Structure formats: C-alpha cells, structure tokens
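What you see is the complex with one protein chain gone and the rest in place.
Coming up: chain A.
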Amino acid sequence: MPPKKPQPIRNESKPKGDAVEGPLLQAVVLADSYNRRFEVLCLDQPRVLLPLCSTPLLSWTLESLALSKVKQVFIFCGVHADKIRDFVASSPYNSTLDIQCLSSKTARTAGDALRELDAMHVLDPEKPFILVQSPIISNYDLSKIVDAHKKRREVDKNFIMTMGIGRGGRRHPESPIMLVHPASSRLLHYVQQPLSPAPLRVTFPASIFLDPFPVDMDSYEVWSGPSASSSRGGFRDLGIDICEADIPALCTENFDYHDLRRHLVNGVLTSELLGKKIAVHLVGSEDDEEVKGDHRSGSGGKYVERVRDTRTFAEITRDMLRRWAFPLAPDLNDPSGVQYELRKGNVYIARDNVVLSRTTTLRGPLLIGPRSALNHNTLVNQSTLGADCSVGPNTTITTSYIFDDVRIGANCLLEECIVGKNVQIADGVKIGRGVLIGDGVKLGKGAAVPDFARIGRERYRPDNFDSDDEDEDEDDEVDDPRRLQVLGPDSVGFIWPQEEEEPPSDSEDEGEDPFEHPRNKRLLQLGRTLSNLTASSASLSTLSKASSSPPESPMSGASDDSLPDMPSLILDSGPPAAFYSEASASIARAYEEGHSTENAALEMKTLVMGYNAGIDRAREEIMKFLLGKVDASGKLGDVLTSATKVFSRWGGMVKEFSPSDPTNIALDAQLFSRA
C-alpha cells in the first residue's frame, strides 16, 4: 500500500494537570551544552535544534524519553530559549508529554543549571528524575534504570544517583575510568581519561581501600572506555543519570560544582561526611530476567548514544541510517512527520518531490530530505541532505551532513563536513575534512576551505567577549587578508580560529577539565581519525611520560607501551611535590657548597625516608640535577668532558641510589634527555 502524506491533524494544545495514571516519571533535559563545540553552527539556534537526519536532536531526545515512559519533561534552556519554546509548542510531543521549558540566562555550567533547577522547585522531591545532559538517541527503555535505581534505594537509602553505563561502542576521546563494585553496582571512583594527552596513571584515593579494608576487593572492577587494542568492548558513560532530589540540593550547597562528573560525582564519592553513594547501571544487564514476550526488541541492539560533539554527531547519524536505533529510524518513526522511502543499502529518500538525476550516484547509508534536487553526475556518499537542498552537476558529497535550504553549485567537492542552514556554495568550491560552516554563509566561486576550518556568518567571539564593543570592529573585518585568500572576494563569512588555537577557557578552578585540553578537543572534531592516534600516541605518550611522571621501573614502562591507551594502574601516586623541591634544593646546596658525596647521599636518604618517596625518585632527581649541570652547548667532545667532570665528582651519589640495577641510571639519563 502506498503510504500517504502525513496528516496535518495535530492537537493544538493540551490541558495541563490532567491526571496521568501510574508513577509520573520526570526527566530534565539540559538544552545547553555549556561548551563551544557546535558554536559555529549554533548562531541562530540552540544545539538541541540542530537537525540529525533532518530532524532536530530535541525531537529524537523527546522520542527516546517518551519511549522510556517519561511523562513530564523539563527542558532547561540557556541561549535561544524562545526558539526551544516555539519548537516545543508546535511539536506533536506537546500532546503526549507534559513539556515545560525552563530558561535561564545565568547558568553557565551544568552545575549552575541544577542549582537553578533546585531553586525553581519544579521537581517532585520524592521521586527520582532522569537527567539528560546532551541530546540522546536511544531505543532503550530508560525507566528500567529508574526501576533498578529504586530497588537499590530500598536496600540502601544512600544511593542518590545512578549513572547509565553502556557496553562497547566506539572509542571516544572522552571516556572515563571507573572503579566499580559490580555486585552492588556501586561506583567507587570516577576519573576522566582523555585520549590525548593520555594520562599514564590513574590515581585511586587510598581511602577506598582503607578504613576498613574492603573484604570484597577482589570483585572490584576497573571499567574503562573501549580501546583499539582489546577486542572486547569497554564501557562508556551514557550521560544519563537517575538523580534523587538530593543532587540539585547538593549543587546548591556546593556552589563550586560545575561539571557534573568532575565535580559532583567526585565530590559525592570522596566526601566521607556526606556518606552518599552513586550506583552505575549497565544498560541491558537486566535482560536476563526480562520476559520473553518482548521479542521485537531482541536480545541485543540496545542503542543509547548522545551527541556530544561533531564527531559523535556524525557517528550517530550513520548509526541512525544503519538502523541501529530501531525503531528510531527515519523511515519508520520520523518524529517530524516526513515520510522517507527506504531503498536498498540504507538509502532514505523523502517521499516529497525529491529530484534525482539519472546519473546521480547514491551510496548509502544516506538520507535526502524533502524537495531536494540533485543534478546530473552528482555523487552522494554516506551523507545526509536536509530539506530543499539543491546540488549542482558534477558535485561530489562524501560523508557530509548538510542542513536545510543549502544551495551547492557545480563541480564542488564536499568531504566530511557539516554545512548549516541557508548556506550558498558557488561553483567549484572545495571543502576539506572536518569543516563546519555556519548558517547563512556564502562561499564564493572556487573557494577552497582548508581542513578543520570553521566558518561563521559572524566573527569569532572569545569567551570573555563583550557585546558592547561590537560595532567598533565592524569595518576592519573586510580586509582580513586570510579570509580573502581562502574564501575569495564573493564570500560572506569569517574563518574562526582553529579549536586548538582557541584560548583556554578561563575556568577558575585549578583542576582544568582534561577533556577541554586543546589536544583532546581536536579529537572531538568531525573528521579526525582515532586510528591514527594509536600510532602517534606512542610518541605522544612517551613524551608526556618523560615530562610528567617517569615510570617506576622498566617493567611498568614496558607494559605501558604495549597498551598505549590503557594507563597502568599504579595505586601509589608518588611522593608529594614537596619532596621534589626539597630534594633538588638539597642537591643544589651540596653541589654549590662542595659537600662530599657520602654526606650528600645521607641527606638525600633522610629526605627519602621522611617523605616515603622511594630511592627511584631520589635517583631520578639526582640524575636530573646532575645532567642539568652538564654543559650540552658545545661540540660533542666538550659535552663529553663536561659530563665526565660532573660525574667523576658526583657519580658516587647516583650509585648509592641504584643498589640493584645500574641500568636504571641509564634509563633516567634517557628520560632526562627526552624531556
């Protein structure tokens, strides 16, 4: 039967406050990302309204939540709150869900959002709610996590939060390392582990293992992200939390909680005063007891992902087109009501006046929105095109995500990019990998956009940009030489600085978010490959090894190299910084005042005892100092004589500190020279 056009019969509004049977499940969606990853695309609209497969992310999120039997949704909006309100008012979800938009201009972090949420008193303090931090795509019934959470709370009232954890998935630059007790699904420790620069060691606070010593310590497990080297999938944080009312209250009490993971989770876990616990819930782990009747969902294939950055945006789009999130697929369940025809090879074509030339080549998975027109000899490969797009002849579009109303000229080449709404691309434009083009940009004829460039309709504004001095720099942008050189004279748009060039955000806390490290942030971009990283990370990690924390012994160093993305689990985090300063001061004094090696070594040993530092650290420190005294500026012969001079005088001291294995000295020397 030929499916028909969607019916525009929609209920306008829904009387609020009618009794809903069953427990009212509430969810909070944070519409703002509190980071700048999508910023260039988000000039006119919030991130949650960006279209994924031609449907706003918010629609998919609401759909996922509705699938989880959520009845009431609070959308916490930051910027563009009016847009979200309009969208919600006109969306069909308005009739099936109770959606309330809360807006706040002042919230700058997720912690702020929770504080304001607490102040608004909209949540039911008796019941847990689902906190969704970023737009999610899920075919998993999240209410199962809620049920498990309630069950856990019956046993132990101190569980105030349950984090959803998924198995497997792809590698992602933002993945945590968790110490978990699986039997009670209690989370003991949570560390963020950026992929680059990869930290070499994970520190678990001793308090976990002491006071009293856990008898079931053998059953503790370390869960970390999926890695390239292991064939078994790892664990990933889904960004979906089941929170009790205590969580917003805690945020109110601790005004320095900003990041939910780094501050809130770690705060709760490390605070002994609080005595609260956090649980983890592995998605799909409850399937064993599930009734067999629910066969259509299958045993596997629970898909829960969130859009965190342009990289995941692309990945999730592809997954969606490959029907991983079934029944969330464009042809069956498109929340915006557009009907798509599914053709072989996961090719989705809207059933609304799409014009394809006979010479158009389509390689799935791809999606072409309503009323789009593709001219002859176009090649579309694993991409999505929004509504009302037109593509000129001989143009190739590969793994790109193009939003609505985009005009693309002839002989263009688009490769792995995201193109915003109303963008006009003239003939012969070449767009490189990872490029983000904001709404309303015009690219002139023959422009060649370099890889990973970001082009916005307005100029880039740093974090501390003050909108007052906006009009002053209005005129000097015209003669920006780089802009002209790259985009050509006909273009309308500004090249934004590369993400890694961006000045680091001025967060006042000393523990900078490791994921916001520029090197890690690059990896969040569309088009960056992580497989290259494993090759290059060896050099990266050895560099950081030498500079930050040298390995304790050759053994641990070797194991690190074999598993470059899995830091060695050394529970001893080394002596405090005071040891290093005292040690170097002591050696410097001995060197300048000409102490005997025996006396200097004795003083050093006292320090080692005092700080419980271990002689390896002391030897490293000595080597560092001595090698620093070697004059390495001259010719090779001069360097050698200078080194011989230093080590004939002070070499005995190093020997004192390497009782067993003299190769350690060589290793230390090597580390020093690398640093």
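As a working rule, a contact is a pair of C-beta atoms (placed from the backbone, for glycine too) under 8 Å apart; a residue touches a chain by one contact, two chains touch by 3 or more; residues count from 1.
Heads up, the rule we're going with is that contacts and distances are computed from a predicted model.
The unshown chain of the complex is recorded in UniProt as "Translation initiation factor eIF2B subunit beta", chosen from "Translation initiation factor eIF2B subunit beta", "Tubulin polyglutamylase complex subunit 1", "Pleckstrin homology domain-containing family J member 1" or "Replication protein A 14 kDa subunit-like".
For the chain missing from the display, the contacting residue among A:80, A:181, A:277 or A:318 is A:318, taking the whole complex into account. Of the listed positions A:71, A:167 or A:629, the one in contact with the omitted chain in the full complex is A:167.
For the chain missing from the display, the contacting residue among A:24, A:66 or A:602 is A:66, taking the whole complex into account. What chain A contributes to its contact with the hidden chain is residues 1-4, 6-7, 9, 11-15, 63, 66-67, 95-96, 139, 166-171, 226, 228, 231-233, 284, 292, 295-296, 298-303, 318-319, 322-327, 331-333, 339, 341-346, 365.
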